[in-house]
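The other protein chains are all here in position, but one chain of the complex has been omitted.
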Amino acid sequence: MIAAKDGPGMAERDGKTPVGEGARDILASLPVLAYGGDYNPEQWPRTVWREDMELMRRAGVNLVSVGVFSWSRLEPREGEYDFAWLDEVLDLLAANGIGAALATPTASPPPWFSLAHPDALPVRDDGTRLTHGSRDTYCVSAPPYREACVRVADALAERYAGHPALRLWHVHNEYGTWCHCGHTEAAFRRWLAERHGGLAALNEAWTTAHWGQIYSAWDQVNAPRATQYLANPAQLLDFRRFTSEEMRAAFREQKAVLRRRTPSVPVTTNFVLGDWVPVDHARWASDVDIVAIDHYPSGDGRAAEEQTAMSADLARSWAGGGKWLLIEQAANLVHVDGRALAKAPGRMRRHSLSHIARGSAGAMFFQWRAPRGGSERWHAAMLPHAGPDTRAFEEVVEFGAALPDLAETDGSRVDAEVAILADVEASWALSQPGMPSSDLSYEAAIAQAHRVAGRAGHTVDFAAPGADLSRYRLVLVPSLYLVSDAAAAGLASYVESGGHVLISCFSGIADEHTRIRTGGHPGAFRDLLGIRVTELRPLPEGERVVLDDGRVGTLWTEEVRLAGAEATGRYPSGEPAITRKPTGRGVARYLSTCLDDEGYAAEFAVAAAESGAAPVLPGLPEDVEVVRRTSAGAAWLFVLNHAGTERRISGVRGRDLLSGKAVDGELALPGGECAVVRLE
Amino acid sequence: MIAAKDGPGMAERDGKTPVGEGARDILASLPVLAYGGDYNPEQWPRTVWREDMELMRRAGVNLVSVGVFSWSRLEPREGEYDFAWLDEVLDLLAANGIGAALATPTASPPPWFSLAHPDALPVRDDGTRLTHGSRDTYCVSAPPYREACVRVADALAERYAGHPALRLWHVHNEYGTWCHCGHTEAAFRRWLAERHGGLAALNEAWTTAHWGQIYSAWDQVNAPRATQYLANPAQLLDFRRFTSEEMRAAFREQKAVLRRRTPSVPVTTNFVLGDWVPVDHARWASDVDIVAIDHYPSGDGRAAEEQTAMSADLARSWAGGGKWLLIEQAANLVHVDGRALAKAPGRMRRHSLSHIARGSAGAMFFQWRAPRGGSERWHAAMLPHAGPDTRAFEEVVEFGAALPDLAETDGSRVDAEVAILADVEASWALSQPGMPSSDLSYEAAIAQAHRVAGRAGHTVDFAAPGADLSRYRLVLVPSLYLVSDAAAAGLASYVESGGHVLISCFSGIADEHTRIRTGGHPGAFRDLLGIRVTELRPLPEGERVVLDDGRVGTLWTEEVRLAGAEATGRYPSGEPAITRKPTGRGVARYLSTCLDDEGYAAEFAVAAAESGAAPVLPGLPEDVEVVRRTSAGAAWLFVLNHAGTERRISGVRGRDLLSGKAVDGELALPGGECAVVRLE
Partner (left out) sequence: MIAAKDGPGMAERDGKTPVGEGARDILASLPVLAYGGDYNPEQWPRTVWREDMELMRRAGVNLVSVGVFSWSRLEPREGEYDFAWLDEVLDLLAANGIGAALATPTASPPPWFSLAHPDALPVRDDGTRLTHGSRDTYCVSAPPYREACVRVADALAERYAGHPALRLWHVHNEYGTWCHCGHTEAAFRRWLAERHGGLAALNEAWTTAHWGQIYSAWDQVNAPRATQYLANPAQLLDFRRFTSEEMRAAFREQKAVLRRRTPSVPVTTNFVLGDWVPVDHARWASDVDIVAIDHYPSGDGRAAEEQTAMSADLARSWAGGGKWLLIEQAANLVHVDGRALAKAPGRMRRHSLSHIARGSAGAMFFQWRAPRGGSERWHAAMLPHAGPDTRAFEEVVEFGAALPDLAETDGSRVDAEVAILADVEASWALSQPGMPSSDLSYEAAIAQAHRVAGRAGHTVDFAAPGADLSRYRLVLVPSLYLVSDAAAAGLASYVESGGHVLISCFSGIADEHTRIRTGGHPGAFRDLLGIRVTELRPLPEGERVVLDDGRVGTLWTEEVRLAGAEATGRYPSGEPAITRKPTGRGVARYLSTCLDDEGYAAEFAVAAAESGAAPVLPGLPEDVEVVRRTSAGAAWLFVLNHAGTERRISGVRGRDLLSGKAVDGELALPGGECAVVRLE
């Protein structure tokens, strides 16, 4: 479970939006397992709408996202609304038993809005003011934009409060824009004043004496702008934090309006993943009634499945272990390096089930019908350009028919014994310019930890620094470059109380202002680990180092001096590379190099074994994904064979909800096939 | 032959600028075979001019382009002309029997003009206004610029009407600039209003409902500008069309002025090739009295010769099969990836003869004398920096002496039995962002078709969609992504009447507004081909697929369902990859993958054989280029041996105009050599 660092965790938040069993009141409007996609009738003539209804019914669609970019259709001129078409669409949906995740259309202001409010257009860091013509072209700090958002959200809520199709509010779309304009700077200064208290504290936190940028008045503080050379890293980091918080405030304003008009309809926004996104989802999660994510894997081959599993675990962790929703995925394409590769038969189903296994309350898609024109004309869709008589649509129909068989899993839990301690702020800090090695990637380190644990058959949660870790036997801490004193103390006390941690290189280096901790690395974890790193030694391009036990280190090494720990792996020079130190009732391990997957897996295996963390099933093939779901009285096993040929999984007894067949000890799954076994 | 899609074909255009036999009146002023280059005496002292005249005479130069960038010399201050130097230059040329292609200097406004009219400076899509200091720095939509162009063209025409040196008007230089300023936006809106009729039609054509950009007033419609994310593809496409048409209008204005002052002097502008050029030459061609092209191959090795042949075939096709002119090429360099590689001995002659063989009324160069300074100081020239005592200049002199021997070929025709259906609009649409695979290249597909047909000994025309194809036995249609209903119907009726077509993958996908045709690909050609493509399957990077007959597909595959066609090649899965369908009296073939050259050649061979299209000569070596020219009473064979060693060509009887020797059945050409045989 993940808890927001600076705010209440999911479990402790305000009574209005409870989670877990108690959350059912607000989420009761949702289908048990949602199935559908973004629906854009405004792009098509009415004749097509009728066909849509028929085909949605054929496919078992029960929820569609409506109106995401429809502002210019809903309000063709300022204050002049045209709801007639949407009335008709929602009525049609209701008549066909399909729910609506009704969107506020604020992610794409109409062209007239940009002309009327040029100061609400976003500005790049070089001063270029952007213009309408795409989507997302607004400054989230601009008062005219914020006011218009609230106004249009309110108008929608007023109109459709009580409409039978309305099941979920889908605020905005993929919050994730940047601006460097005057409105933004003013808001940034207000945020900084609140965060730091005063200018002296800001100067200290940002180390502005470096390069002589000490501020003597607030109006000297600006958003990062095009400047002569490197920008201040603390300024960059705070600007990312501010941008996330500013968008969060904008979301909350819309949510408040919607909640007031429709108290029983849950409100969410779709989180989009990717290192370009300036949103700290872990800290936002407590603001949505249900965590909803868009997921588009970008990896070729098996990597797409591993990205899928990791995204689902992230979403579940953000949701505090409760219900969440995969609200967008691509039905039939994986985009890899500029190519839209078709998913092989069955792959859409495996991706969807991987999400559902890990807690998603359904599987939704962008989009229902492939558009004829527009920028995303070649995006995937449930109903492709070639129409219903296609393999892609047939798979959509087939999977839609199978989903209701899984309804009994609703409300069950996913339990993990292993957690990855992760924080997007560490990623933001580690990816700044001027670091010791451009090879280190926080995303890569996190992904490796998840991948290796997953291949070993473990289910993994993500935990935020500062969160309660007591439920986990083993916590992995990959390259947590930035960490606060409090979070470091929390980790130490977890170990003291019996926890096991495996910390990887370049962790605990900087404080929350991205200031380097002095006296020896990794400053925040020196005592916990019983080591003192006196020199960082990135490897030259392409070089690797073989440790005394044959494991291979890549990208990075360190000079480690033991101060209480023992060396469990050594560099060719004989210096310590991997260390272990028992502390209190627990154990703290350190990797001073980036082990390759094989090496990391070996360390993980030793650490997991010592900690007592066990895989879901022993002896699983690496290319079979297994997730256990449990509820008060029952348990289920989701088994996905990502291999191309049959795999046999032993120790499984029960009934497969998908095939209806009994499983008696050994489950034989053909290549690409899945089973959801209700365990005896 | 190529006909402009939206206007009259070359053959049908207005009486003032006829082509073919009737065109002789307007082109009578030109030398039979023009030889010369751009001449910039304004960069040199008078003493050099005398040497120029002597060396031009030595080289057989008979036409030079004068004044191309001379505006700041001709009009040093607004309205203050200095013609004295040009008077002297033209008099010198006339005295030496050399004609002038007199340029209007509008491609490079003087610095004073930029200062006086900053609103005539071009603006990038991010709002950056460019400044003078290079060439081409103007906004073609700016009224002050357009007025000044007409004024300076008129002043030149007034001054030099009737001058004995004046043989051709060379308007501007390489039209091909972009602007996104307010003047441009205003002109774009006017053009859009005319093209689409009204805002509702524009919204429909551009699918503006996608991402919520529906326009409710004309002032919301802008040129593509820096925006947050992807731009609207239909807007981008129309902006390219508009830019081409806007420059065409600017050309027409100058032409009108020149025609009025000098009714018997032909007017042209030099077309420059390259995918960055926003000019649709096929649609412009009817506006010039003679199609003139600049050609700079960029390929290493043999590719330069293949680019040369293709460019010449394009120019001839744009000219409706009539006379055209290679007005710029590099005498002694091929620029490849940042390196100016010297042409091997004889290569300049082969390139020149390849153009002349394919219809050029001469061979001209940029430039006569290599400049001492300026941005193009290292560009090639007939007279290099090292002076006349150089191999490069000796070859220029030698070739100039040989050219008159070819005069008898003047006015003869090039006939082709094979055509490539090509449209730059398809290229524009296919190269937009967001396509299913960034690997697909329209240019590469067109070049492959031309290269393969050429290596098989065929002469190839280019035809525009919608043109009369009845003269061809076989029409190749490589990846014609965008095509109108009318053009698709034209192709179908061509096959119905007995034509043969070979259509390649990703053709017929989109309509003229780049909207995807639904119901199965390739929407426009589904019935013609008797297939239905239900899924596009780009290949991952570097992957290839081997068909059942051993042919190799690259980059792209499709799921093809037969609907009347037979499969003549299959994927490893057994699904159809290549299809054939007889329709009416003709045959339509489809390639659903990008075959490599060998595979495409095999399909071409089968299609050509079935269609009855025959090579110029049977059994030609691949590295020998042969073109046949015919007139009422005679025929000639241009034979260019691009190999490094001797090649023997049989079946040739006649007299070689270059060597003067008789050819009696077998022509033995040493490596790099050429012959022009008047056939018996």
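Structure notes:
By letter and in written order, the chains are A and B; residue numbering begins at 1 in each of them.
In this text, contacts are C-beta pairs under 8 Å (C-beta built on N, C-alpha and C of every residue); 3 or more make two chains touch, one makes a residue touch a chain.
Treat the numbers as computed from the prediction; the structure is a model and nothing was measured.
Among B:297, B:322, B:384 or B:538, the one in contact with the hidden chain is B:384. Touching the chain that is not shown, out of B:115, B:217 or B:609: B:115 (per the contact rule at the top). Touch with the chain that is not drawn comes from one residue among A:224, A:582, A:621 or A:671, which is A:224. Here the missing chain is touched by one residue of A:232, A:390 or A:641, and it is A:232. One chain is missing from the display, and on subunit A it is touched by residues 126-127, 206-217, 219-222, 224-235, 433-439, 513-521, 532-541, 559.
Mapped onto subunit B, the interface with the missing chain covers residues 40, 42-43, 69-73, 76-77, 105, 108-112, 114-115, 122, 124, 128-137, 177, 300, 332, 336-342, 370-378, 384-387, 389-392.
Throughout what follows, only the chains that are shown with their structure count from here on.
Distance between chain centres (mean CA atoms), subunit A to subunit B: 50 Å.
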